[in-house]
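Sharing a structure with you now.
Missing here is one protein chain; the remaining ones are kept as they sit in the complex.
The first chain written gets the first letter, and so on, giving A, B and C; residue counts start at 1 in each chain.
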């Protein structure tokens, strides 16, 4: 009994791929991938035994890669690329990779850049389109940001599909996070409703690394690469004063991956506070008391706090959402700073430094590891879209590139499992207790 | 039918671990790992069907992690750490991680640093030992190299075991490559022969990333992280002259992973020559003719060559081995430079720049990604050794930490599969033909 | 008629320097410097003509360097080092340089580190002293911050002198800014009043570069070196949104050197607002109107604002001073952000990103240029103090190392001359009008 993630297709792929690849192993030439090339999702051998007992197949993931037959005639294909949401390292690398793959691998001649996110698909905004060529994108991987510009929030789906039709777009590559991908899926649904043959491909972009199912999203490694020396600096500030405390706020609205990874990468951190952790401030084992012990013992402390942490502590009087629909949090960093200040006022003098590097991380250029990852994702997205797949994302699972339905990865946010090896290593590295 | 990599044990682990972990899921506390926690090795779903048909179990890998019971009484345990072979980013991070884990997690009080590799286990060299404490190692992760010093080559196994016995060492952590690990296994065999209870744990260190079975070795990401801007520089040099050619030689004696990954990370490279590729220089589709076409078209070219590439082209008159037993190669970079110079002498003027960044890469500090990886490896090695496992390495397979017998990973070197997605993406990125 | 800055001396220097230097030119060995080696201060040839006419000597500066005779017997000398005020790149380099010079050049054996700034000279704080040796400081130049810790604000002068006497300190090296130097001068005055022979040497430390008379203070180049890529990032954020505006607040309480230099170094900045510039927000040529023109024309803008800029615009209801006596400013960055937001509310939508990298800059390690500079300053401070000079600072003027009385450099803060070549080049580079 098959148990697979099914990727939607626009129709039968009948056009021979221009890629000169092989269909057999052993000739030193890469072999076309088929939809039947499936990978096991759960690595636990236990699961196998269960499946064996139940006579079922373990869950399969469709391997990404170039297909032997395409849905689109490359010479006549128009592709468009849109980048949405906040900045994240690697967006330009993905844009570059998509353009290079379309142009050089397949010979697609018309590639449009959609300016300023989904706004650019709404003609009322008056942004126009931008032609993308290899010459125009060849150096962009060395820069952070997005050459296309971005915006938060949605536009009316019908309007966006109208624009795609008017501009004769065959494939829309969307680079964005949870909200953007849901938007892309809605566009795909509307396309389907209208019986059109436009592929919608997603490349998940989330600096928070909170897209479900996939190992990690692009830009995430760079983000803690950039954050890591900032923690070293914060440590310099903390030790530079008697009872010095540095608080560094890092990204992570719903998931604390950046805070935790940066703390692992630069082991000068004493406390990592993340949204997944329901810590308390007061009481004998509360955060403030434990912090006091730390100071009494070591005379300094470094605290890393994810922006979405401790929301249970902040009075939720004014819940707001930003233009992307994300819940806007009160600033936990400043909140903590105030609480710590107040707590020690009656104990002993402390010096608190508050560091909020947000945009410095977001707007950095991709590091070499992410550069490799981004071009891989871009190439795979192009291969899938040219084969007529739609409403899909490309992602890495168990270190392998796969295609997944957009709907599969947007059902919930990925979060840090407090019982995972990962969080355990953070606790080991910081010396922070299991509960606060 | 079980089909697992079996890790050797010194005996039954009876001592209760001091780690305050859980034995059940759901309490937000990390759960002790057991030897029965096995992971699937081959991810292909096809393999599952085959196993199902054959009634066999797919190959299993033993999950790394803290065990509930230890073989060694932490308070009475002496550990020693030795680092061998060439420098590689992250060695100090691993040393730091091992010391921190032994000291803080388990309470091991006596940790010895063995100076200058296996030489340090030979009393005739007169190097002595060095006491390692958290205070002594707390900042070393910010520096490249190894604070212990290293050496190439082996020492007499009996002598080294004598030293371990004399110094009452219970666990020997060896950080080194293929030769070092084989040496560690030989030490383990001799210990077994003598009926001693000394654990030998390996943390594979190879900048070439050529240890078999594991996803990647520590320091590898940093190595192409460091190499990547050097390729950008090489591109500056190539475009800075009319018909400018830059040749960058990177590490990779038997496997071209660094050359290929660096080229992917900095997509300015036109040719990647690796040991796995039996390219020819002459002839219509030979490298020189293709290089000429490139120059005629673009007026510059960047070539990345792994140090072990093209050995089939160099007259093998003087095959030598270095002190570690590695075959010493003639310098392919200079060889290529000469061949290119000679070839174009009769065609048109070219300007060739030869860049050999070897030690600049080897002696760099670990980047943040490798820092996280290194402490993870160190922690896992400590967990395994404290539980009495021996003659094992810790490594990452399919993105998960596992234990493997040393003998399993030293049977052959890992090489780039020319039919792999990885090599295909290099060809896609460079535009280099499948065959040269 | 001499017209020189006169450096105070503790008394006649009679002890032969252990440095094996020369007293004549031409032997390829560095020649001892004498107090008569004076350098011209004002480079304008016009000034020369004036002096010629008036029969006066142009103002002279005493050249720094090793003197042939010392006031202190090195073997019996105790030196102490104190670091005060906010962090600044290079403090550890200066500490290292002072220790190395005292130990290796002169053979001074007792060098004390005073912890946490002037607090460390107040026994009531209970911080104790720390012995500094070459071994203890050899690697510290690779780290930002100060290994001694720092504090803001003064301690009672008599108490501090009592401590120096009790600890038999002969030379006190103070590393700090305007307030610290004034404090050092007060200590020197008290020492003089008591008829003691303790030298007080200052190495000016101000990330703002606002110490008068000298070319630049250490750490200043590093500070805009670190700030410069942050401006590039800010530009990425600005261009990443339609009508995107990035505001970067940089250090500079009274002087805008960092803001101006960083903007010159990374020419993506459109406005530099500094304390020296009395800009207005409103009106036809006010900042907001000019910003609007910029957006209408280019769709993005990058603003760099020094923390002390625009204070004339902020209602001065609550003037406060921090512990160092510096006037605490309301946050001009947030003030500007609010004003811009309000202004465009009725015009068109803008996206504003506010970036405050303060501590990230302050706590960075010195760059190579500053490393060279810091060891030079440290060596020169040691040479001067050993010769018995006191209440002096070492600084670079017209690219040459000189000694100056502390009182000469603390009379006023150095500011950007709005008619200088420097500010003119900022205006040229940004395209910002002369007046706003």
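Keep in mind that, in the parts below, contacts are C-beta pairs under 8 Å (C-beta built on N, C-alpha and C of every residue); 3 or more make two chains touch, one makes a residue touch a chain.
Given the structure is predicted, the values throughout are model-derived calculations rather than measurements.
Within the complete assembly, B:230 is the residue of B:137, B:201, B:214 or B:230 that touches the hidden chain.
The chain not shown here is touched by just one of B:29, B:52, B:196 or B:241, and that residue is B:241.
Set against the missing chain, the residues C:242, C:379 or C:403 yield one that touches it, C:379.
Taking the complete complex into account, C:261 is the one of C:261, C:330 or C:410 that touches the chain left out. One chain of the complex is left out; on chain B, the residues touching it are 87, 115-116, 119, 125, 127, 143-146, 149-151, 230, 232-237, 239-242, 244, 246, 353, 355-360, 362-364. Listed for chain C, the residues touching the missing chain in the whole complex are 20-22, 25-31, 37-40, 43-46, 48-49, 51-52, 57-58, 60, 65, 96, 100-101, 104-105, 141-142, 215, 221, 224-225, 228, 232, 261-262, 264-267, 367-369, 371-372, 375-376, 379, 398-401, 418-421, 423-425, 427-429, 431, 434-435.
Just so we're on the same page, only the chains that are shown with their structure count from here on.
With centres computed as the average of Cα coordinates, no chain lies farther from chain C than B. Chain B maps onto chain C through a rotation of 180°, based on Cα atoms and reported in steps of 5.
Copies chain A and chain B of the same chain sequence form an interface built mainly from equivalent positions, shared numbers / all numbers used being over half.
Inter-chain spacing, taken between the CA centroids of chain B and chain C, is 46 Å. Separating the CA-averaged centres of chain A and chain B is a span of 28 Å.
Across the assembly, chain A contributes 232 as residues in contact with two or more other chains.
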